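Worksheet: the structure to be examined is printed underneath.
A single protein chain has been omitted; all remaining protein chains appear in their positions.
On to chain A.
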Amino acid sequence: MLEIKNLHARIVDDGTEIIRGLNLTVKAGEVAAIMGPNGSGKSTLSYILAGREDYEVTEGDILYNGQSILEMDPAERATSGIFLAFQYPMEIPGVATMEFLKVAMNEQRKARGEEPLKIPEFLKRVKDAAASLNMDMAMLKRPLNVGFSGGEKKRAEILQMKLLEPNLCVLDETDSGLDIDALKIVSDGVNALRSPDRAIVIITHYQRLLQHIEPDTVHVLYRGQVIKSGDKSLALDLEANGYAGVIGQAA
């Protein structure tokens, strides 16, 4: 589903290269975990996947379902099924969460040539999704992410993901800021989305999340490259021994 080939990318403003020859393949149905020290380029990779303009791809390619997505803008990538749960979700003052959901869902439907959702159907979907994430409907009347606590923002990201039903889900540190119960609820939400035609990429620092959402593959990102890949035991190994060993091997 996702094939990243020898990707090099730099910051447009100052030319600093952040992603330096990164290779990664994630198949449909797969849950891939990406780990790596702070500043290694995990969030940057997620932004580049989603099409953020601050970064420029200088070499390599990103194939999604066999097609290069480099020429697509963020909205086009989103409507083609790529979803990014942000490490730091943005606040959108004055725009009620509910309205935002409606606009987003209907824009995506429109791009697929479908009719906008009827209000009752929309409400039903939102209510069901919110209930499954233990979210209060009253919160959805508030402007999106404005004044939400850290954990509430993360939950709101997963709520959007559930409602938009993407094919490729990228979760950037969705576990940080979640309390123990919320971690369980959010993990259940993600697990419910596991399906043979969907790929999930989970960026995390902690093995704890991977106990809830068991990954098929684990990749270590370091200085803009995947330096080691393995199965879930790699995450346990990192938890026990830190990154030093893996980095040493790669050097």
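Note that a residue touches a chain if its C-beta (ideal position, glycine included) is under 8 Å from a C-beta of that chain, and two chains touch if they have at least 3 such contacts; residues count from 1.
We take it that contacts and distances are computed from a predicted model.
Colleague: Name the absent chain as its UniProt record does, using one of the following: "NADH-quinone oxidoreductase subunit H", "Probable glycine dehydrogenase (decarboxylating) subunit 2", "Fe-S cluster assembly protein SufB" or "Iron(III) transport system permease protein".
Modeller: Choosing among "NADH-quinone oxidoreductase subunit H", "Probable glycine dehydrogenase (decarboxylating) subunit 2", "Fe-S cluster assembly protein SufB" or "Iron(III) transport system permease protein", the correct UniProt name is "Fe-S cluster assembly protein SufB".
Colleague: Just one of A:D73, A:D179 or A:D231 touches the chain that is missing; which is it?
Modeller: Of the listed residues, the one touching the omitted chain is A:D73.
Colleague: Check each of A:E17, A:E56 or A:E99 against the chain that is not shown and name the one that touches it.
Modeller: Within the whole complex, the residue contacting the unshown chain is A:E99.
Colleague: For the chain that got dropped from the picture, name the residues of chain A it touches.
Modeller: Contact residues on chain A toward the absent chain are 47, 50-54, 73-75, 77-79, 83-84, 86, 89-96, 98-100, 102-104, 106-108, 110-111, 116, 119-120, 122-123, 143, 160, 164.
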